[in-house]
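The complex appears here minus one protein chain, its other protein chains still in place.
A, B and C are the chain letters, set down in written order, and residue numbers restart from 1 in every chain.
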Amino acid sequence: MIDEPNEFKAVSESVVRVRYQETDQMGRVYHGNYFTWFEVGRTDFFRSMGLPYTFFENRGIWLPVVEADCKYKGFARYDDLVTIRTVLTGISPAKIKFAYRAIVDNETTVALGVTSHAFVNRTGRAVNLAKTDPELWQKIMEALV
Amino acid sequence: MIDEPNEFKAVSESVVRVRYQETDQMGRVYHGNYFTWFEVGRTDFFRSMGLPYTFFENRGIWLPVVEADCKYKGFARYDDLVTIRTVLTGISPAKIKFAYRAIVDNETTVALGVTSHAFVNRTGRAVNLAKTDPELWQKIMEALV
Amino acid sequence: MIDEPNEFKAVSESVVRVRYQETDQMGRVYHGNYFTWFEVGRTDFFRSMGLPYTFFENRGIWLPVVEADCKYKGFARYDDLVTIRTVLTGISPAKIKFAYRAIVDNETTVALGVTSHAFVNRTGRAVNLAKTDPELWQKIMEALV
Partner (left out) sequence: MIDEPNEFKAVSESVVRVRYQETDQMGRVYHGNYFTWFEVGRTDFFRSMGLPYTFFENRGIWLPVVEADCKYKGFARYDDLVTIRTVLTGISPAKIKFAYRAIVDNETTVALGVTSHAFVNRTGRAVNLAKTDPELWQKIMEALV
């Protein structure tokens, strides 16, 4: 497994504006919502690679989350502009991993996250992508190098 | 279309406890979350009829929302126990309608809602349920009378 | 109450990209999430007027939703770009009303909504904004004309 953060310059940035719906009565963004923002980052990452995530699903490949972690260093508030920096940190024919940084006002890191995903087929069974869909695997490899 | 609220005594009650996630920075439940509670009420209504909504979907019938309205009379807070009273207010082979009342602490009505739903098939096309699935239509009629 | 949709050209447009989190197992955006998008539209509307909603709250004025309605004409899917057109449809010192249109791919209207809001103070009590905060009321009037 390729597991070294910056081996390939696989980084993308997304910006979300905090919605009122995302706040809680502490006056902060509810902690669970950062995982939705990480998903936004991941979606943009795949698009920026030229391989939108819809393309995966249309070919019968899903990437369910098998692990999700977040460390909170501060917090975002309603109407803040939050940059989500998404980095591919590992990929194998079985798995893909990302790290995320959420930054308020282009300067304050408020959260650091990671997610791991398995490649699965329509029935939810884990697959070796290089064998199950070698063309897609090839496209990913080409996009990354 | 049968469209008179109490023609059949089709009422069910559900209780939800307000989650922190459901609050916003006003210290109240975010207005959009009441529609999720109405869905909880609807799900319980179908189950109490002996026809869980999963039964509909397993037969290839979906009930997407075509209209949803809510009037807010007050508000619920974190940790409140909220009763959702769900009433069937109309049904035809094309459509089904519900009304909802959200009540805090068994005494204060905080919201009144209505939703309308179409019967659609797997492809999303509107159907006449009495023709498309007469057995299911018959079951509904029997459960209601 | 000024209650005629186009008396003042008070319109703004927002674009949201559908998040995976916003979908449900029907493969569509969950109906309740349109209300969050309308909130995004409203937030952008206030900002485009030069009066961000945070400005209201910082002065001790809140605009809780007292009514919210949505008619669904179609549906948005994951990764769709959805334009939210927000129109101010009425304003008085007690209340403000908006209408919304959600448009997929710049051509298909998938939802039409309306929300009404009361002006309330920190304690949640309804106020006459022209009396409670005449400066803010004046700013709104100037921004609209």
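One rule holds in what follows: a residue touches a chain if its C-beta (ideal position, glycine included) is under 8 Å from a C-beta of that chain, and two chains touch if they have at least 3 such contacts.
What you are looking at is a predicted structure, and each value in this text was computed from that prediction instead of being measured.
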## Note on the structure
Displayed chains in contact with the omitted chain are A, B, C
### Message
Among B:V11, B:V40, B:L112 or B:A143, exactly one should touch the missing chain; which is it?
### Response
B:V40
### Query
Which residues does subunit A use to touch the chain missing from this display?
26, 28, 31-33, 35-36, 39, 62, 64-72, 75, 124
### Query
Given the full complex, what residues of subunit B touch the hidden partner chain?
17, 19-21, 36, 39-40, 43, 52-54, 78-79
### Task
Pick out the residues on subunit C that sit against the missing chain.
20-21, 23-28, 30, 32, 77-78
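Just so we're on the same page, only the chains that are shown with their structure count from here on.
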### Per-chain Cα centre nearest the global Cα centre, belonging to chain
C
### Message
Only C-alpha atoms count here: how many degrees separate subunit B from subunit C in terms of the superposing rotation, rounded to the nearest 5?
### Response
180
### Centroid distance [mean C-alpha coordinates] between subunit C and subunit B, Å
25
### Message
Just the number, please: Cα centre separation of subunit A and subunit B in whole Å.
### Response
34
### Query
Residue numbers in subunit B touching 2 or more other chains?
26, 28, 32
